[in-house]
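Missing here: one protein chain of the complex. Every other protein chain is in place.
Labels for the chains are A and B, by order of writing; each one numbers its residues from 1.
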Amino acid sequence: MNQYKTTIGIEVHAELKTKSKMFSDSANNYGKMANTCTNVIDLGYPGTLPTINEKAIELALRAALVLHCKINKVMHFDRKNYFYPDNPKNYQITQNRTPIGIDGYVEITINNVPKKIRIHDIHIEEDTCKSIHSNNKSLLDFNRAGVPLVEIVTEADMNSAEEAMAYLEKLRELLLYADVSDCKIEEGSMRCDCNVSVSKTETYGTKIEVKNIGSISNVGVAIDYEKARQISLLEKGQVLKEETRRFDDKTNSTILMRVKETGNDYRYFPEPDIPFIELTDEYIEEVAKNIPMTAEKRREIYLNNGISEVNVKKIIQNRTISDYLNKFINQNLNLVIASNLLLGDITAYINKYEIPLEKTALTDEKFIDIVTCLDTGKINSKIFKEILEDVMEQDLPVEKILENHGVREMSEEELSEIINKVLENNEQSVSDYKKGNERAIKYLMGQIMKETKGNANPNTIVEKLESKLKE
Amino acid sequence: MSKYLNLELKEINKLLKERKIKPLDLVEEAFDNIEKNKDLNAFITLNKDQAIKMAKDLENKEVDNLFFAIPIAIKDNICTKDLRTTCASKMLENFIPVYDATVIEKIKQHNMIIIGKTNMDEFAMGSTSRTSYFGPPKNPWDENKIAGGSSGGSASCISARLVPLALGTDTGGSIRQPASYCGLVGMKPTYGRISRYGLIAFGSSLDQIGPMTRNVYENAALLNILCGKDEKDLTSTRREKEDFTSLIGEDIKGMNIAIPKYFVTDIVEKEILEKFNNTVNLLKENGCNVEYIDIDYIENAVTLYQIIAMGEASSNLARFDGIRYGYSYENPKNLEELYSKTRQIGFGDEVKRRIMVGSLILSGENAKTYYDKALRIRDDIRKSFLKAFEKYDLIIGPTTTTVAYNLTDNLDDPSKTFLDDILVIPVNMAGLPGLNIPIGFNKDKLPIGLHIIGNEFDEKTIYKLASYIEKTLNLNLNPKGGE
Partner (left out) sequence: MDKLSKEEVEHVAHLARINLEEEDIERYRIQLKKLIDDIDKIKDIKNYDEEMLITPVTFHSDLRKDEIGSMLDYKEAMKNVPASNGNFVEVPVMINE
């Protein structure tokens, strides 16, 4: 008997990171008091007309470029007509005929096998207003109405929950790193709708849309649930109807919202209030040039610099750290040490005191000094922990901070004196070593370190100790 | 009551400057005129308290421009902050805009005094102003006749000399056709010349605001003030500043003028054709070169207009749903009932017909067979006009096929209202400027108008010819003979 094959297509709405809205200059703010970030355009007042947010066009173009799309260099907007209370004009301004980007792709990797998920198109549109429901009433907040969005539509190229999640993780990373959107699913600035169907043949099965999924992992849960649900219905001999369902995170299941009417009749037509928009080659080039480095590229650089895969993953997950680290690429700095510091003690400090990295007293210069000190063995990580708070809080150079902590580099003579003293007091260990007990040197090392109070470079100590023992 | 408002603006301006009259004199006279001519039903809302207050405020201000303290009437589809704006619809019967249209800002900047909001067809849909929720305005030349539409109230109040200035809007002839029926000067400027921000949209790619006045000079001078790029309207055009009055009074000798053959066929009443031909002869005698031409698809313009205007209107008027403003059906059972009953009760018949057909035009495959096709042919019409303007300075024709008809005529035929605008609609299709200038009267003393069409952004040349005709014919355009 044939296996069921699952087919998944995904539509993602991502809010663009702009100050003002797409077609009006009211604030694009999240979390403000209801209906305080609006103007007559957002409320769909009679007589109002749209204008175009320059930054939104730039961010949408960035997104189209990182998704490897072909760009519609002369584009226009269209009206999508449908009556719904969250849609203030009862038409939404979107791009139907000339989406800003078409025919792109996102590459995902599962078990080291790469796969391209094709992007059908990416288009610009305005967000709807937010609604809350209680009993027999719904309440509308127009603060979100008109927030710029891109909608990214894939081909039905995914075949498992795992692939769908990998696609969403990758897409999120792309948009986040291109500074297109902050992609906060929990705040609704990134929203995913999945179209899931199952079939035993080459023909696609009946498409079921699942909306309202609040996290990427829940996308996986929702798809697996749908797959099982649809197969079980088909096995019972039932016929599926095209419908829209919503994910319920309390029961980890999907619930019917509505059965689709015969073909949505959105009565699209070109928006006459907005003349064509031209994206010149020079403009596209300029926008491409200003896209921050992709996560992919960062990953490659970090790995080439010897940072472990585990740490690379952690860095990529934290954009602030990655951006900070990137300042020191090509500066002949030990990036392994630098990343360890950032992920370890510095992150711990930031989390403990809840202040952002850029608000601390840590300058690029100080960071370079510390990494260099650790790299050359001038200080060890124990000393670094001791001075950490001062480094993060005092506007003093590292040298001065070390001095304040009584940390200074020992002279050759001082070190030699200490080594000699330790060797004299530990004759047993010296003879053990000479008999071939390698471990004895570790003990001696520890004693010397203790005496130097960490003020000597361990590499230098080892060097000197070994030569003395050979005497 | 004194009669200053019948003077030319230049004379009123002089009197104001010399402090021989006060702004309040003008405002009081305007309201007195309106009161005495209540039967015309030209206004939906009067701005009496504010106008008087403003007139008093202006008393001590410097008379800084020609339009200072001049009463102006505004068509009721242009948003005026804190002044009711109804679109002549039950839907907006109690609607108070919270912002001013850009043209209103300009009018206020020039210290004009808004007297009131004029009657019109509901949402500007109609050619007679009879679709108004507030009853039709009447034609001052014969109160049994229509004033035309949709800017019928504006035409009526200028014609009756209630106020000297009015704004109208023109989607498919709605300034020029009532101007013709009522015997005044009405200009629909080039699409994009005047900001549409604050004009309640009917057909977005067709709508344009324009001045309606007693004479050509004042029309051109008012356009000087209304026009200009507006950051709030992407379709408004950035142009070098120009003076539309600059060619007024110049000799018309050597002008090349074209007449589309379609404009002088038997669709036009005989009396109108006669007056038109007399004017053509006058132009020829004075050195104009007049030729007859063809414009592609001009005979299809009404069909294209119906498709585009109804299609766009169905979308533009979707926002009237009883949720954020306007009439709202009380205690609806559910959302569907809120929508469908609000719109059933809030809209009149003409509007409902057009919205329904407009929705059908954009529905499914129809969007291609009707709307897209109309846009394609529309492009051809425009190109054909522009080609003609490579050779000719102006294109002329009669403005209307008939004179103003009885208020009780043609009420049953939903198509008739479109045919009233058959000669003016092609101009909206092409986005060109067009103006009505009165050229005489029929045997019943009803006005007949000439339509002058210019190349895009060449309103100046239109005014040049219009002023020549005005001066040469020297008609008495005051329905009461100018007592």
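Convention: a contact is a pair of C-beta atoms (placed from the backbone, for glycine too) under 8 Å apart; a residue touches a chain by one contact, two chains touch by 3 or more.
Everything quoted here is computed from the prediction, not taken from an experiment.
Q: Check each of B:H110, B:K188, B:R382 or B:K460 against the chain that is not shown and name the one that touches it.
A: Of the listed residues, the one touching the omitted chain is B:R382.
Q: Pick out which of B:N286, B:S328 or B:N410 touches the chain that's been left out of the picture.
A: Residue touching the chain left out of view: B:S328.
Q: Under the stated touch rule, tell me which residues of subunit A contact the chain that is not displayed.
A: 18-20, 24-27, 33-40, 43, 51-57, 76, 83-86, 131-133, 135-142, 257-258, 265, 267, 270-278
Q: For the chain that got dropped from the picture, name the residues of subunit B it touches.
A: Subunit B touches the chain not shown through residues 95-96, 98, 191-192, 204-205, 231, 234-235, 237, 297, 300, 302-304, 306-307, 310, 314, 318, 321-326, 328, 332-341, 343-344, 347, 352-361, 363, 369-370, 372-380, 382-383, 413-415, 418, 430-431, 456.
The working rule: only the chains that are shown with their structure count from here on.
Q: Where the centres are mean C-alpha positions, what is the separation of subunit A from subunit B, in Å?
A: Each chain's C-alpha centroid was found; their separation is 56 Å.
Q: In their shared complex, at which residues does subunit A touch subunit B?
A: 40, 43-52, 79, 81, 83, 85, 88-91, 140, 263, 265, 267-270, 272-275
Q: Could you please specify the touching residues of subunit B with respect to subunit A in the complex?
A: The contact residues of subunit B facing subunit A are 78-79, 85, 87, 92, 95, 97-99, 101, 196-201, 204-205, 231-235, 311-312, 314-315, 318-321, 323-325, 335, 339, 359, 362-364, 367, 371, 375.
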